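Written out below as structure tokens is the structure these notes cover.
Just one protein chain is left out here, and the rest sit where they should.
A and B label the chains in the order they appear, each numbered from 1.
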Amino acid sequence: MMPIGHYLFLSLALFLIGVIGVITRRNVIIVLMSIELILNAVNINLVAFSRYFGDVAGQVFALFIIADAAAEAAVGLGIIIAFFHNRETVLADEMDLLKW
Amino acid sequence: MNSSGYFLSHLWLIPFFPLVSAAVMFFFGRRLPKDAVNLFCVGSVFLSFLHAMGATLKLFSLPADQRVYQQILFQWVTPGAMPTSTGLVNFVADWGCLLDPLSCVMVIVVTFVGFLIHVYSTGYMAHEGGYYRFFGYLNFFMFFMLTLVLANNLLLLFVGWEGVGLCSYLLIGFYFLKKSADDAGKKAFIVNRIGDAGFLLGLLLVAATFGTVRFTSQGLADPTAFSGILQSLASMVAQHQLAHGASVFTTIALLLFFGATGKSAQIPLHAWLPDAMEGPTPVSALIHAVTVVTAGVYLVARMSAIFQLAPVAMDIVAIIGATTAVFAATIALVQTNIKKILAYSSISQLGYMFLALGVGAFAAGIFHLMTHAFFKALLFLGAGSVIHSLSGQQDIRKMGGLRYTIPATSVPFIIATLAITGVPGLSGFFSNDQILGHAFNRHMMVDRYLALWVLGLITAGLTSLYMFRLLFETFYGMSRIPVESEGHIHESPKTMAVPLMILAFFSIVSGWLALPVLWGEQSPFERFLEPSLRGVEKDAGSITFGHHTLLVEYALMAGLVAFVVLGFWLAYKLYLEQPKLHTKLAASWPRLHNLLVHKYYVDEIYDALFVNRIKDLSTALSFFDSKVIDGLCLDGAGWLVRAFSRISMWWDKWVVDALVNTLGWFPKFLSMPVRMFQTGVFSTYAVFILIGLAILLGVYGHHVQTFMRTLH
Partner (left out) sequence: MEHSSNHLLSVILFTPLVGALLLLFIPRESQNLHRLVGNLFGVLGFIASLSLLIHFPAGSAGYEFKEAADWIPSIGARYSLGADGISVLLVMLTTLLGMLAIASSWSAIQQRTKEYYILLLLLQTGMLGVFLSLDFFLFYVFWEVMLVPMYFLIGVWGSERRLYAAIKLFLYTLAGSVIMLLAILALYFNYAKTLPQGAMGTFDIPTLLAAAQQFPDSLKTWLFWGLFFAFAVKVPMFPFHTWLPDAHTEAPTAGSVILAGIVLKMGTYGFLRFSLPLLPTDAALRAKIIHMVIALSLISIIYGAVVCLRQKDTKRLLAYSSVSHLGFCTLGIFALTPQGLAGSVLQQINHGISTGALFLLFGVLYERRNTSLICEFGGLATPMPNFAAIYLIISLSSLGMPLLNGFIGEFTILQGVFSVSKTWAAWASVGIVLGAAYLLWLYQRTMLGPITHEANKSLPDLNPREYAVLLPLVALAFWIGIYPRPFFAYLEKPVQRIVQQVNPAFYQLTTSPSRTSSISFSSPTSNPVSPN
């Protein structure tokens, strides 16, 4: 059985890639993909600990998150498409309506 | 009902036949062949004539004081309670027929002459377009005219009255592609409408005074169950509620007479009749000689009971009649259109009838109406025949010498001319003599009637002058017909010639009804009509006539004949013997001549006084509408609202908003540093979250470590 550290390391790497993607990428679609990475990092963490402690709850949560991620991707992409219809752009730094 | 026999109890059929045939024409006429049209239209009028004859004969067989037959078909207008001088009554106007001696005469004249004109039209209109339409209108017209003369109440009479007006509109404007025809039709209708407004008001006054518009309750199965004008008038006079000369009688009489001036083309509403000659000639004959124009005379005679109680109105009727007679006769002297001359002649002759009515000689007026119907119809139809043979020529300056080329037309025409001018032995002589005799008799009682009598005589002279002028210019002397149309002259077909002959016969003999006057007796015609025209008041104040001896009667006749001969002699001198003379005469009095040629400028005066003024008023009111009501008031209100809104906008912007903005500036200023973090770009926010997370981990990181350890 592999030590839990490996799993955590993989998870951390994925998480960091995701975070950096979210922060640095201008294209919102890639930002969305990066968020998926973050979610998957969490999933790995959950599954790893579940296995480590022998508690199924973690895996159940991972399943929830997968479903949630799918829904989120759908909604997110929908929003982006609608946004693109209106503004003809998917670049994050041109979306500054949240001000005020 | 049974005792009254078929013809009386089917009185309603008389107007019904032409109505049915008119309806057939309007709905299916376009698809019918000419023969079928003829069969329907002429046949229906013939049936009417037969029924009218039957009913008349039946009426004759009754004793003189029972010669009234009335039938009510249904109640027509029932608007409810109406206050009258005697209390509330439910106003009812029914749809019913009344046959008494007066309507008898009218119905016979109308159906008989109408029938002849229908026959004539089959020839005259043979080559015209819209054949079925013409006959449909003609039959429709007969329906309304017969409704008019058979009506048992004033409102139904008004239906016929308006209906004939409508039909004359349609018939005058028959050639609807011609603007002048449309204008003439419209003018006829509108001028008549002015008179009709008077009629309507008179009718309302009758209703308000007597509580009914039914002429009489006589002749109904149960006369006591219905009220009639005559009966209620009688009872009012008997009970001294209203007396001879009461102003309400005068008002009624004048209003109704105003209506009559419209229909019968008397001053001041005569202007439509000459223009109406735009219609096809049979129409002129039917409408403007026999029927429509006599409706006014009929109305006055029908309401004679009221007129007899209104001496002022009677005087006005007589004066208007006499003036119109002379006035129109003078215009007829100089006209050059054959139909216009006859139109003015009609106006003049109608004036003659009104003169008769106005002096109280109702029977004489109706008698003249009848004789006039024959010879004037003949004159018009003859003129139509002339026009037909000259292919549409109407100007008498371009005729002449037609006596030999179209004898079948010229002989009846000559007879009619002799009749209208009053040549002894022919019908016109007797009726003219009766009228003048009565006028003279009145003069014997009241001096001022002398002028009316003189005017009557002058008219007789003028009539003779212009009629012989017309005759000489058309049928005698040298032909002035343009050479190119000389060859086309053709005699009219039999359908046109035969009616002319029949009418000529009656133009001669119809006056003989008054023959007994010659030996000093009452004319049987007068005796026949007497029950209808008797009035209600036997003694006090009613119209009285002086009596003259037989010798005076002959003297009067001689006077009349003298004037006729004078007119004839003048016409002979001016137009036949020395044809240049009349142009010279005209040239020596250019103003008078112009005045007559332009019909005393009546049309121009009316245009200037009324027509154009109303158009001006209309322009002014349209201007008022768009500029004052819409412009000043509405746009003004709009401007006020906008001005107010501008003021309140200014107030909002610079006072209310300014205040709020100032207040808002403080927090804005204070929030300046914090707002710098709000870039609106979510990646920035993500960085902030990350930084926050890092700080959190930095501060509480060891707790996490401790926690992780406990897991092991």
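In the analysis below, a contact is a pair of C-beta atoms (placed from the backbone, for glycine too) under 8 Å apart; a residue touches a chain by one contact, two chains touch by 3 or more.
Everything numeric here is computed off the predicted structure, so don't read it as measured data.
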Touching partners, among the displayed chains, of the absent chain: B
Among B:F7, B:F49, B:F226 or B:Y352, the residue in touch with the chain that has been omitted: B:F226
Which of B:P83, B:G245, B:P524 or B:G701 contacts the chain that the document leaves out: B:P83
Hidden partner chain, touching residue among B:L205, B:A246, B:I458 or B:L518: B:L205
Where the missing chain touches subunit B, by residue: 26, 74-84, 86-92, 94, 155, 158-159, 162-163, 166, 169, 173, 176-179, 182-183, 186, 189-190, 193-194, 196-197, 200-201, 204-205, 207-208, 211-212, 217, 224-228, 231-232, 235, 239, 241, 614-615, 617-619, 621-622, 625-626, 629-630, 633-634
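Note that only the chains that are shown with their structure count from here on.
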Subunit B - residues contacting subunit A, complex: 678-683, 685-687, 690, 711
Residues of subunit A defined as touching subunit B within the complex: 19, 22-26, 31, 53, 92-93, 95-100
